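Yeah, one chain of the complex is gone here, protein chain that is, but the others are all in their spots.
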Amino acid sequence: MMLSTWRRLKTDRFGMGGLVIVAFFAVTALCVWTGLLGQGWSEVSGNRWESSSVAHWFGTNLLGQDIFQRTLFGAATAFEVGLIVTIFSIVLGTVLGGLAGWYSNSWLDEVILWLKGVLDSIPFYLFAAAIAFALQGNRWAMHLAMIITFWTTTARIVRGEVMRIKQREFVEAARAIGLPGITIVYRHVLPNTVHILLVQSTIVFVAAIKTEVILSFLGLGIQDGVSWGLMLAESSQEVLAGHFGNFVAASVALFVMLMGFNLLADALQDALDTRRTAT
Amino acid sequence: MSAAALNVKDLSVWIETESGRRRIVDNISFSIKSGEALGLVGESGCGKTMTAFAILGTLPATGATIECAAIEINGRDISRLSSSQRRSVLGRDIAMIFQQPGTALDPVFNIGQQITAVHRRHVGGGKDKTRQAMLDSLSQVGFNQPGKIAAAYPHELSGGMRQLAMIAMATVCNPAVLIADEPSTALDSASRALVLQQIKRLQEDHGTAILMVSHDLSVIRQSCQNVMVMYCGRLLEKTDCESLFSHARHPYSAGLISCIPQIDAAKQPRIKAIPGQVPIPSELPSGCHFAPRCGHAIVQCEQSVPGFATDSSHSVACFRPL
Partner (left out) sequence: MNKHHQQATTPLLEVHELSLSYPHQENAIDRVSFKLEAGKTLGLVGASGAGKSSVARAILHLLKPDAGAVLFDGQNIFNMDHDTLRDARRRIQIVFQEPSSSLSPRRTVKQTLLEPLRHFAIGDNDYRQSKIRQTLQTVGLDEEVLSRYPHQFSTGQQQRIAIARALITNPDLLIADEAVSALDVSIQAQILQLIQALQQEHGIAFLFISHDLAVIRQIADDVAVMYRGQLLEHSPAGTFFSQPAHPYSKALLSFASFNAPAQLKALQATVEQLPACIYADRCTEKMPVCERLEPGIHNIRHKNGLHCVKCHLYDEKNTNDS
């Protein structure tokens, strides 16, 4: 089943392009984490605002740090934020959404929906600021803020899907032999939401990275490292002085990676969809 | 000899499959005179619904192409019209009713609005004339209180009522040809009997030529004078209904007929069935498509395709007809 999706995905040139881009950035992130690349991101290795040269491929920033190194590290940060937020919010959203959907119209459903409603109505950036403040500069404050608010979209989608799947006869068949609810949910219902979750993951990943950019502008972003958002924030001053290195590097990197993800997400959705209609 | 109301010549439909282009409707020809009903019977996937859509020229878009020599309504070829020309033909000269009346009707408009929309588009003549035509079409399909029905929304009507409303909508402009695609399949037995009765009335009172597409041979037998049996895109047998039921010549037709559960026959000790299953379009057997499942097949059946004489009174595509 995954094979036929893969086969279909392979024929979508844009999708494969997206996959290649994402893979490229993923490998870069991996290299940074394992210490192979981007280690000089905080080093003041040159004069301020040097233009690009052999020593500094993208030039240097305000403090004389190598922009290229910082861009590489930014990829790692993007993936760190993206992966952590995506994995946790998807899991949380699936569990809560699944419970709400399976026990729909019960008190449990009402509670989860209420919680969702409350979180959805809090202006996100205020909320992120509040958490950052409450956790007093903890490095994970930003991730936590995102996880706590992002799970709601996944939960809503999963809840709807679970409610639909519940009606299908194969679920009735499982009930008829006496399988307990939990077993039915993880064995029969949730596997049929995988296609939705896959697409949702790419969407959340993109949202997380974009959110990080804005949080960095607000000074609530990454504390001990560099991200493209932070670079963009820094560059807002530099651009006024006529130095675009930082800005261009971060924007282009951000744009290319998000574009890659979007292409991949669309292609994935198509590849998964055709499988559903073919009998 | 009256001209045919509908004349289809050499109609084929090609689709893209995983293993290349395949014909799912393979060179079909037939004609229907006005006041006559022709049944097109076959199982799921045989191409009968595609045939109906191809005649209208409205194929679901995904990579399907139509090829034909001619599709003539009262002598006028509609197969090569531009899309705007075709739009003026659909609903006026030829109309179609579908299997699922619930989804074929727009839920946000009431019945009257939907029917008058059709009339306004093709005939016009002012609000009063249109409204009268709409009410007439509703009473012609058997509604005693057409005004009440006209004011109702689709969800307020039962399945049978919706189907009758759809028939009213299809016939308000008095088309020469009506294509009915599984009109009674989704209905309960009472509605089914009523809908088929009304379709018959249309044929008798208005001289509408009817092409009834169905997988249910007993429905075809009830409603049509003539019948064509289709399998994997090809016509296998064509004759009048009585001849088919009394003496089917193609093994597939005979098999289908023996499969039909009879309500007035005593319980059979052994239920009969045709072995095997319908091949998918990308894996059609060479020669006669039915040969692998046929109890009468000979070597020749898998090597060449039996011819089908379109003009004889009982045509059969078989090297060893029964």
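For reference, chains read A and B in written order, and residue numbers begin at 1 within each chain.
One rule holds for everything that comes next: contacts are C-beta pairs under 8 Å (C-beta built on N, C-alpha and C of every residue); 3 or more make two chains touch, one makes a residue touch a chain.
Given the structure is predicted, the values throughout are model-derived calculations rather than measurements.
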{"item": "Sole residue of B:39, B:101 or B:255 that reaches the chain not shown, by the stated touch rule", "value": "B:255"}
{"item": "Residue of A:57, A:114 or A:170 touching the missing chain in the full complex", "value": "A:170"}
{"item": "Among B:134, B:194, B:248 or B:291, the residue in touch with the chain that has been omitted", "value": "B:194"}
{"item": "Absent chain, residues of subunit B that touch it", "value": "43-44, 142-145, 148-149, 152, 156-158, 160-161, 188-194, 196-197, 215-218, 222, 255-256, 259-265, 267-268, 270-275, 277-278"}
{"item": "Positions on subunit A where the hidden chain makes contact", "value": "1, 168-170, 172-179, 187-188, 191-192, 194, 275, 278-279"}
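Throughout what follows, only the chains that are shown with their structure count from here on.
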{"item": "For subunit A paired with subunit B, centre-to-centre distance based on mean C-alpha positions, whole Å", "value": "52"}
